[in-house]
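Worksheet for the structure shown next.
Apart from one protein chain that is not included, each protein chain of the complex appears where it belongs.
We just call them A and B in the order they show up, numbering each chain from 1.
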Amino acid sequence: MAVILLLEPDTILGRTYQATLTKSGHKVSWFRSAGAAISSVDEQLPQLVIVELQLSTHNGVEFLYEFRRYQDLAAIPILVLTNVPPLFKAFSVGIWEQLGVVAYHYKPLTKLTDLTRSVDRILAPVT
Amino acid sequence: MTNRRQHFADERLLQLLAEQIKLPLLQIARQAELARTTENPLELLNTIEDTADSSLKLLDSYLLSLRLARAHASIQLEPVSVAAVLNETAAGLSHLAKQYDCKLELHLSGRYEPIMAHRAGLEAALNSLGYVFIEAQSAAARDGRAVIKLAAHRGKTGIVAGMFANMDGLSADMFKRARHLFGQAHQPLTQLTAGSGAGVFVADSLLASMSARLRVAHHQKLSGLAATFATSSQLNLI
Partner (left out) sequence: MKQIVTTGIVLSRTDFGEADRILTILTPDQGRIRVIAKGVRKIKSKLAGGIELFSVSQITFIQGKSEIYTLVSTRLEQHFGHITTDIERTMFGYEVLKRLNRSVEDNAEREYFTLLSHTLIVLDQLDVPQPAIELWLSAQLLKLAGHSPNLTTDNSGQKLSQEQTYGFDLDTMAFVVKPEGSYDANHIKLIRLAFGLESPLGLRQVKDISKVLPASLQLIKLMNSQFIHS
């Protein structure tokens, strides 16, 4: 069982993703805003962060840069699950790696089974 | 507006709308997927139905805005009870608000004479605004539920009616920029809502066709979007 931090602004989608990942056996802390998500890591360190880039107020990119400022969070992998199309990802290939993004999923084309498969792959112990 | 500018504006609104409709379709698809593996999927099915209904309303509002824009010069305004319209809007949005853990409140202090408006257009405009406000407030809510107020009050030149919430960052300047950057890049409105905010521009278009201008307004320390309507010179509705 892993602790997953989910940053998703939409209530309905957030509920759906949380329910799916909880069914897969994970403990999911779901936040709608970047500020709340960042503060939460003081209480509990996640093993994986799932983040939407299009947030209100602070956007997901701000969250990623802020998150990566902290030494103790440096090794936590990040999965981007977003409405921002992959064209954007192409613009900044090296930067995503620097930000520790290990997977980029475009929401309209990502089923729940795709998400759980990706999460399992990221969290699988290295042998 | 010149033909070319109008075409550009139409294209931009369509683009924003397409972006906005992606969200409910995504919600429906993922919830349907989850429902397949859920023992009692009734709650999920209810959400799917509410989501589909509110998206249909938004699309309908957009289509109405096109019809009204074309008929602008010949639109017949009629005396409309602002209280009745706000009541009906709140009732129509109640299911969506519940899905998003949002509380809708009506604020109508006293009685108001009828306003001159296109009833269907006004309902559609408030509904479209409601869509954006519910999504935005739900995303921004810190502790407890988000609250949205459908309200009217007397302004200097008529009755001000609209939607209000605790929206940090909503200002006249920001809305001016949103109109100027309509459809371009990411709107300044993304300070408020993670979505495209298409509902704001649909409402804007609907209200413009009845010569009412959507603007940033304030109601009891809350900020929001509203329009001012002239009152009817006829007798009050009994």
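We take it that a residue touches a chain if its C-beta (ideal position, glycine included) is under 8 Å from a C-beta of that chain, and two chains touch if they have at least 3 such contacts.
Note that the structure is predicted; figures quoted are calculated from it, not measured.
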| item | value |
| --- | --- |
| Hidden partner chain, touching residue among A:Val28, A:Ile50, A:Val84 or A:Ala103 | A:Val84 |
| Touching residues (missing chain, whole complex) on chain A | 34-36, 38-39, 53-54, 58-63, 65-66, 69-70, 84, 88, 91-92, 95 |
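What we mean here is this: only the chains that are shown with their structure count from here on.
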| item | value |
| --- | --- |
| Distance between the centres, which are taken as Cα means, of chain B and chain A, whole angstrom | 30 |
| Chain A to chain B touching residues, read off their complex | 9-13, 16-17, 19-20, 23, 32-33, 36, 52, 54-57, 59, 83, 107-108, 111-113 |
| Chain B to chain A touching residues, read off their complex | 22-23, 26-27, 29-31, 33-34, 37, 47, 51, 99-101, 135-136, 138-142, 168-169, 190-195 |
